[in-house]
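Let me begin by presenting the structure, written as structure tokens, before commenting on it.
Omission of a single protein chain aside, the complex is shown with its protein chains in their original locations.
Which chain is which? They are A and B, in the order written, and residues in each are numbered from 1.
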Amino acid sequence: MAYPFSLIVVLFLGLSAMIPWRCEAGMLRGPGGEAVRGPDYPTRIVSLAPSITEILFSLGAGHRLAGATDLCDFPSEAILLPKVGRFPGPDLERIVNLRPDLCIALKNVNPADLLERLGTFGIPVYVVEPKDLSTTMETILELGRLLDAETRAEGLVGGMSSRVERVKSRVAKTGSRPGVFLQIGVTPIVSVGSHTFIDELITVSGGRNLAQGPVPYPRFSREQVLALQPEVIIITSMTRGLVFERVRDEWREWGSLPAVKNQRIFIVDSDLIDRPTARLAEGLEMLAGLIHPELF
Amino acid sequence: MNHRVVKRTLNVSVLLCLVLAASTVLGLFTGSTGQNPWEVLALITGGGDPDSVTASIIWRIRLPRVLLASMIGATLSLGGLVFQTLLRNPIAEPYVLGISGGSAVGAILGILLGLSRFPGVASFAFAGSMLTLLLVVSISSGQSSVRKDSLILAGVMVNAFCSSIIMFMVSLTRDSRLHNILFWLMGDLSITDQKQVLMLFGVLLPCFVVLFLFANSMNLLLMGEDMAAGMGVDVRLISLALLGTTSLMVSATVCHSGLLGFVGLVIPHLLRLLFGADHRVLIPACVFGGAAYLVLCDLVARTLPAHGEMPVGVVTAMIGAPLFIFLLAKSRK
Partner (left out) sequence: MKPSLDVRNVSLAYGRSTVLRDISFSVREGEFFIIIGPNGSGKSSLLKVIAGIARPGTGDVELFGRPLRGRSRKTLARTIAVVPQTQPMDVPFCVAEVVLMGRSPYMGLLGMESPEDLRIAENAMSFTGVSELARRKFDRLSTGERQRVLIARAICQQPRIMVLDEPTASLDLAHQVHIMELMERLRSHDGTTIIMVSHDLNLAAMYADRLLLMRSGRIISSGSPGEVLNYETLERAYGCVLLVDGNPVKNVPRITLVPAHALPPKSGG
């Protein structure tokens, strides 16, 4: 009985592997697969991600934005932009209603179906894929080229780059790599695994991400965290509106933890370490300061 | 030719058709952006500017969505009616034989593999539901007749098992896909275009016709299988035909819209209360009435929340559950 079923499952998986991935970084192909050219100087841009909105403003192109998502909140001018719905799944009707001449989206984050449908309405979509520090900087440069703001972009990236290098060189001077537990979820306790922005920042700023591993957002029980004996505990404000003090006090009850003994429990703004924007450099410096206060 | 039933069927159908038409028009007027109602009116009545953004939104976003909602509402209501009669169980609903579990597992698999909603995820969902249906029927297969109680039991077990698989898959998922998955599980009518709507219609219309032809046989089935057989109904054949047709059409809609609860459960009871139990009247009533109901629920889902939209499944549950309790209380008297 199981044999034919498993055969069918395998067949389907095999078939699906043959279905080509339809979304590469760059200009999204049209509905028939044809190459699409964006406008030469787009002035009605709709950004489909908070990080993209930030980058556009930092490139000096904020005034060319016609719309952004509900979560686009930095810089503060972004809050005043017409909203196109939630992130990562905005509302098609609202986007179309703004008559954009270009949409900029995040690959594998904004729904591919939506991006394709935008194409059928004749709206060009540009897709970026920042996965870590270096690709974030590439994205900034890419968008700079796209929007005729290359000089600005190069300046931004140059600044980011030198700040990152500065942190790296100082960290290289010491061999100590304190164990860091970065908590993004309170109940249950959730941390960050490998291949995330936060993981990279922790590593670059001279720490050891204790939650490293294949699971991107692993869950921990209190016991498991205690067993890891973190020297630094960082709690992010991604869980907005919660009482961070309460969380810190809960950790303080476990006096055996090095982090508690040395009073190294901190709270940071998650946007600084989780959004692929120029502010990552700031986030990196901040983390470095918390992990290696003796160096910074 | 006696006109009693014909007249009644026509009256009910026309009435509900009008309700459906009104809901459809209302659906075109409402959306997440405020379009000028006069412009919308002009477009609907044949005038207006066909190249405007308003025209784009009305014809290519709102209309396909409203049509999809009406087809799904019709299918789920009709599916609920057929299963309630076939399984002789008043709380049977179109997903009861494992269709929801199987299609959800298939769809989530498709979403995790990064496939597009249509045809990728849709075909996975369809395959999943057909597989679980096969599983349910083979688990419960009896001798001469389709054994009802074991069907329901098998369906419940398979659905429960699939739920655990789904929860497992969800726990492994990262953010972006999770959003997609949750919206599918709660019913999502937003991803559709004219082509898909037409294809779905092509599958559903024959199913509706076939089920209508079996209307009188379903009346007879309510008298018990032996008595129905004694009056000339080929019980086994008709049961299989009803089962197959209904599962096909319900699966086809699930893979477009995800899971929408309470429609198939509540609407048949409501219409039975209003129009009687004759299937020759109820089947068209479920088609038009169920369609209107979901169009209206989708309307609410689109306009109620301040930002974005609520999943339609939430609205159907919020309206459907109290409605069902009310109908239950009424039937007790």
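Methods note: contacts are C-beta pairs under 8 Å (C-beta built on N, C-alpha and C of every residue); 3 or more make two chains touch, one makes a residue touch a chain.
Just so it is clear, the structure is predicted and the values come from calculations on it, not from any experiment.
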| item | value |
| --- | --- |
| Among shown chains, those touching the left-out chain | B |
| Touch with the omitted chain, as defined above, among B:R117, B:H179, B:H256 or B:R272 | B:R272 |
| Contact residue for the chain not shown (choose from B:I152, B:L220, B:L243 or B:V266) | B:L220 |
| Of B:V6, B:L240 or B:L304, the residue in touch with the unshown chain | B:V6 |
| Sole residue of B:L15, B:A229 or B:M318 that reaches the chain not shown, by the stated touch rule | B:A229 |
| Residues from subunit B at the interface with the omitted partner, ascending | 1-2, 4-6, 88, 90, 143-144, 212-213, 215-216, 219-220, 222-224, 226-227, 229-234, 272, 276-278, 280 |
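One rule holds in what follows: only the chains that are shown with their structure count from here on.
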| item | value |
| --- | --- |
| Subunit A and subunit B, separation of their C-alpha mean positions in angstrom | 38 |
| Subunit B-touching residues of subunit A, taken from the complex the two chains share | 1, 5, 8, 12-13, 16, 19, 21-22, 70, 83, 85-86, 88-94, 96-97, 99, 108-109, 111-114, 116-117, 120-121, 215-217 |
| Contact footprint of subunit A on subunit B as seen in their complex | 31-33, 35, 53, 56-57, 60-62, 110, 113-118, 120, 124, 127, 131, 135, 138, 172, 174-176, 179-180, 183, 190-191, 193, 307-309 |
